[in-house]
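In what follows, a single structure is set out as C-alpha cells and then discussed.
Below is a slice of the complex: some chains, not all, each in place.
As written, the chains take the letters A and B, and residue 1 is the first residue of each chain.
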Amino acid sequence: MEPYSEKVMDHFRNPRNVGEIENPDGVGHVGNPMCGDVMEMYIKVKDNVIVDAKFKTFGCGAAIATSSMATELVIGKTIDEARQITNKVVAEALDGLPPVKMHCSNLAEEALEAAIKDYHQKQKKN
Amino acid sequence: MKMIYLDHAATTATDPEVLEAMLPYFHEHYGNPSSIYSMSRVSKNAIENAREIVANALGANPKEIVFTSSGSECDNFAIKGVALAKQQKGNHIITSSIEHHAVLYTCKFLEKNGFTVTYLPIDQDGIVKLDELEKAITPQTILITVMHANNEIGTIQPIRQIGEIARKNGITFHTDAVQTFGHIPVNVDNLNVDILSISGHKFYGPKGVGALYIRKGIKITPLIHGGDQERRRRASTENVPGIIGLGKAVEIAGKVMKSEAIRQTKLRDEFIRAILDNIDDARLNGHPSLRLPNNVNISFEGIEGESILLNLDIERIAASTGSACSSSSLEPSHVLLSIGLTHEFAHGSVRFSLGKQTTKDELDYVVEALPGIVKKLRAMSPLYKK
C-alpha cells in the first residue's frame, strides 16, 4: 500500500470530534462491519448551520482520518454548504488517500449525507 | 528508539553471516555455473554444496532439491507442475481452506482451467479434518496440498497423517513448509511428503530464493522452461549468491533451531497470557499448543486491525494483520473466517511473530503499550458498547 499523507496520520493520531452528541439533530450510520468499516456521524444544527459534529468509527486509518476531517469540514457550514462536501473534498483536505483507500472517503460523504437526511426527516416531523 | 520488530513471519533480516557467505559470489566468483571453463567450477561447487546442506536438513537426496526464486514460485511450480504432469490420470486436487494465497490462488487458477478443487474445512483451532480428507478422495484425485503450518494463526497440521492417507491412495502430496522450515524439524520421510516448499527469507536467508523438494520418481512439469539448469526442472541462470545464502541460512538454522524454538515458545506463551490478562474481549486465534514457536495471533473485539497496527507503529512496534501480501485487501482474512470468526472479529486481528533477536523486554513493552491503544480505539468505535 502507498503510505498515508502526514495530514491523514495527524487526523489518525489525534482525531477531532470523537464521540456522540446527546440529542443530536441528525445521525448518519453507514458501513458494514463485514467490510471492516462502520461510521456514525452526529450533527447539531442551529439556524440551518451545523454548529457541532461528532463521529464514531470502526475502521482502518483512512476511515478514522476521513471521519475526523469530515466533522472538521462541516462544523460552521450551512446545510447547503455541507452538501458540497463530497468524498473528493474530504480526500483532498487530507492531501489525498492511497488508491485502495478511496472508498473510505466515500463512506465519510455517505455518513454526512445520511446525517443531513436524518436531520431533514426530523425537521418534517416537528 | 529502535524498532521492535514482531513480523518475522512476513520476512526476516538476512543474517550477517549469511550475507558474508554470499559476498564472494557477486564479483569474485561470478562465473555462470553451467559454463565449461574452470572459473565456473567455484560457483558450480558452491551451489552443489548448498544443495547438499538443504537436502541433509530435509533428510533428502541432493538430486531431489530444485532451487527457485521464492516460496510462491515453489507453490505454483508444485501444484501446476503436478496438475499438468498427471492430468491424464485425473483432474481433482484437494487442499485446505486456510492455505497461503500462493496455493489458494493457484488452485483457483486451475479451477478455471478444467480442474476441480476441494477446500477442506478446518476445526476452530485451524486443524484440517482428516475424516473430511478421506471422504474427499476420488479416483480422479491427483494431488493433495496442505500447508505444514499456517502463516497467520500458526497452527501446525498433522502432515504425517495426511501424507499417510495420500500414500495409501497413491496420490502425490505437497506441503508448503515456508513457515516451518528452519524453525521446527522438517524431515520429508517423517512427514510422508512428496513435494515441499521452502523460502529463504523466512529464516534469515536472503529474499528472492527458495527451494522445492521433489521426491525421486514424482512426475512434475516445469513452471519455467528453457535451459538445462537444475536437471531441467527449472530454467534460468542460477542465482548463485542467493543459493549460497540459502544454504548458509539452513546451516545456521540447524545449529540454533532447537534452542530458539524452546526459547520462543516460552516467550510466546508468556506474551499471550499477558495480553489476554490485560485486555478484555480479546481471544487467541489458532491452536494453543500445536502452533509455531513464534506465532501470536489475537483478535480484539470492536476495533479494526489496521488502525491497531498504525498505533503500534507510532509506538515503534512492527506487527501485521496476518498476511503482508494482502494488506491492501478489504476482505478479512480467509483463515480467520475459516476458523469461525465473525467478519467483524476477523477484521480486528493482529499477528505478532517473534524472532531470534526478540527479547522479553521488547514483549513487555508491547504488553504495556497495547491496552492504551485498544482502549483509545474502542472509545471511538461504534461497535464496542461495553
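Keep this in mind: a residue touches a chain if its C-beta (ideal position, glycine included) is under 8 Å from a C-beta of that chain, and two chains touch if they have at least 3 such contacts.
Worth saying up front: this structure is predicted, and the values here are computed from it rather than measured.
Beyond the single copies displayed, the complex in its entirety has a chain composition of A x2, B x2.
Quick note on the criterion: only the chains that are shown with their structure count from here on.
Averaged Cα coordinates give chain A a centre that lies 40 Å from the centre of chain B. The touching residues of chain A, when paired with chain B in their complex, are 1, 4, 9, 12-13, 15, 18-19, 29, 33-40, 55-61, 63-64, 100, 103. Within the complex formed with chain A, the chain B residues making contact are 302-307, 310, 314, 327-328, 330, 332, 342-344, 347, 379-384.
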